[in-house]
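Note that this complex is displayed minus one protein chain, with the remaining chains in position.
On to chain A.
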Amino acid sequence: MLEQLLIFTRGGLILWSCKELGNALKGSPIDTLIRSCLLEERSGAASYNYDAPGASYSLKWIFHNDLGLVFVAVYQRILHLLYVDDLLAAVKREFSQVYDPTRTVYRDFDEVFKQLKIEAEARAEELKKSYSNPVVVNGNRKNQVTWKGDGSEGKRNGTGGGGGGGLKNDGDGKNGVKSESDRDGDRFVVANGNNNYGSNLKSNGGNGNGNVSVNGKDNDSLNNGAFDVNRLQKKVRNKGGNGKKTDTGVTKAEPKKLVKKNRVWDDKPKETKLDFTDHVDVDRDADVDRKVDYLAKEQGESMMDKDEVFSSDSEDEEEEEGDDAGKNSNKVDAKKKGWFSSMFQSIAGKANLEKSDLEPALKALKDRLMTKNVAEEIAEKLCESVAASLEGKKLASFTRISSTVHTAMEEALVRILTPRRSIDILRDVHAAKEQRKPYVVVFVGVNGVGKSTNLAKVAYWLQQHNVNVMMAACDTFRSGAVEQLRTHARRLQIPIFEKGYEKDPAVVAKEAIQEASRNGSDVVLVDTAGRMQDNEPLMRALSKLIYLNNPDLVLFVGEALVGNDAVDQLSKFNQKLADLATSPTPRLIDGILLTKFDTIDDKVGAALSMVYISGAPVMFVGCGQSYTDLKKLNVKSIVKTLLK
C-alpha cells in the first residue's frame, strides 16, 4: 500500500497530500529524506529507506525543477510497489498543469489522483504478467533496482523486512550502507545507489574497482567508454518514449530492471581469521612510569589560528577555461549546434533543459573533477544529483548551459563541504571539562598516513590554547611507534601514557583515560596502529578500542594524495566499525584529518570524496612538517580549485 503521497514546494510548503490515504506517518520520513538525502546531494539515488520505531518506509521522489516542486511517495518497504515511479511521473505531469504559484489549495486534485493511481496499478499488474522473468540490463546508470514478482527474491526480502519489524532490518544492516548513517541524527540508509556501490567493492574486488590503484588509467578510460555508450543508449531511449509516457509503461520500466544478482556479500560467510591482537593480552608492565621530560621550546603560533586570506584574482581565467571545456564537449556531442542558433537560444532563454542538453556539460565537469582526484564514483553521483536539480528548468536569458551547470555544481560542492555540525573542538573540550571528564580523541587510519605526526600537531595546537593534553601510545603493533610518539611528547613537553608493546591497545587506552582523569588532563589523544581497511583482526581490535572507551571524537587520518582509494578506505572503515561493533549503536567516524595537503597542488579531490562518502567534516588539514602546520579546510578555495 502506498502510505502517503505529498506534493510540496522547494521552499517547504505542502501543496497537496493524499487525504484519502491519510495514514499518519510514523516518525518524520519526509523531513529526514530532505535533510539527509536531498540536501546531501544524493538525490540522484533511486530511493531512500527510512526506519522509525514500528515502521520501515521506502521513499521515492521526483522533482519538477522549473516549477520548483517536489513529489514524494512513501510506502512500506516490505511491499515492493512496482507502480510508484510510474505514478509519480503521472502525478507530476498532471499536477504541473494545474499548478499556479499563487494558489495553495488543490482539493480538486484528489479526483485526478484517484484516477491516476488506478491506472498506474493496472499498468503494473499488466507488467507483472508480461514479464515474469527478470531481465538483466547491465550498466544502468542509476543502479536502480526493481524487484520483479519473482518468487525467490520476494521471499527473501519478505523475511528480511518482517524480521526487522522494529528498528533496522537485518538484510540492510549488513549491506555496507551504514557508512551513510550519521551519528547524531536519525539513522538512515540510502538505498540502492550507494548500496550497490558498497557491494561492488566487496564482491568484485578482483576485477572491478578493487585494483584501481594498480592500473587506474586503463580502467578509467575503459569505464569512460562504457559510460558513453550507456548515455547514448539512454538518450535514444529517452527520445523514443518521451511524448507518450502514459501508454508506454512497459518500455519505460524496462531499463530499470537490474536484478540484484551480485548480492554475494549477503550470504558470504564471515571471515574468521585468528584475532591475534586479542591474544597478546599478557600483562607486561615493564615500564609503567610515564616518561615526562620537559625539554622543548615555543614553536610559534599554530596555523590553525591564522586567517587565510583568500585571493580571487584568477576569476577571469577560470571563466575562460570553463568555456573552453564547454566548447570541447560540445564538439564531442553529435548534435553540433550552429553559432547563430546557440546565440539566439542564449538570448531568448531555452524552453526547458533536458537531460541530453545537460549531458555534455556534465561530462566535462565530471572529467574535470576527476582530474582533481575526485573518486570517479563520487563525481558520477554528484553529476547525477546536479542533473536532477536542473532537468526541466528554464535556462535564464544570456546564460549558457555550461555555465548554468557550473553554478549548480559549485553550489552543490559548497553545500557538501560545509560541515553539518559545528567543528569547534575547543568548545567541546570545554564542555567535557565542565563535566570533569577528559575529552578523548582517537586517531585512526591506514599505514603511513602520518597519524602520529598529526596527532602531535593537534596536541601542539590544543596546548597553545591552554588545554592540558595527554598522549596515549596505543600503537602496540608496529615497533618503534611508541618511541616515535615519545619523541614528539618530549619535544612538546606533553605527558605521554605508554605501556610498551604487546598489550591490548583497548586496555592501554582505558588506563590512559583513567590516568588522565586522575591527573586532571583535559584531552587524551589516542594514537592507534595504522591498519589496512581489509585487515579483519586489526579492524576488530579497533572496534573494540572504540567500543570500550567511547571516545568523544573518532578522527580518521587520511592522505590527501589518495584518489579512488579514499572512498574505499573510508567506507570500509566505517562499515567495519559498524559490522564489528558489539553494541547496537555503533560509533562511526566523526571527523577527518587530511594530511600531506602541501604536496598535492590542485589535486584536492580527496577532501570532497572523503566528506561525501562519510558525511563527516574535515576538521584539520595537515600541511607541512612542523608543529604549526595544521589548518582548517577553506571550503571556498577548495571548491574553486575543484572547478578550476
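Here, contacts are C-beta pairs under 8 Å (C-beta built on N, C-alpha and C of every residue); 3 or more make two chains touch, one makes a residue touch a chain; residues count from 1.
Everything that follows uses one rule, which is that contacts and distances are computed from a predicted model.
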item	value
Name under which UniProt lists the unshown chain, selected from "Translation machinery-associated protein 20", "Signal recognition particle receptor subunit beta", "tRNA (adenine(58)-N(1))-methyltransferase catalytic subunit TRMT61A" or "Ribosomal protein S18"	"Signal recognition particle receptor subunit beta"
Residue touching the undisplayed chain, where the options are A:D110, A:D424, A:E483 or A:E502	A:D424
Option touching the unshown chain, where A:L2, A:L15 or A:L525 are the choices	A:L15
Touching residues on chain A - with respect to the absent chain	6, 8, 10-17, 30-31, 34-35, 38-40, 68, 70, 104-105, 304-308, 310, 340, 414-416, 418-422, 424-427, 429-431, 465, 631-636
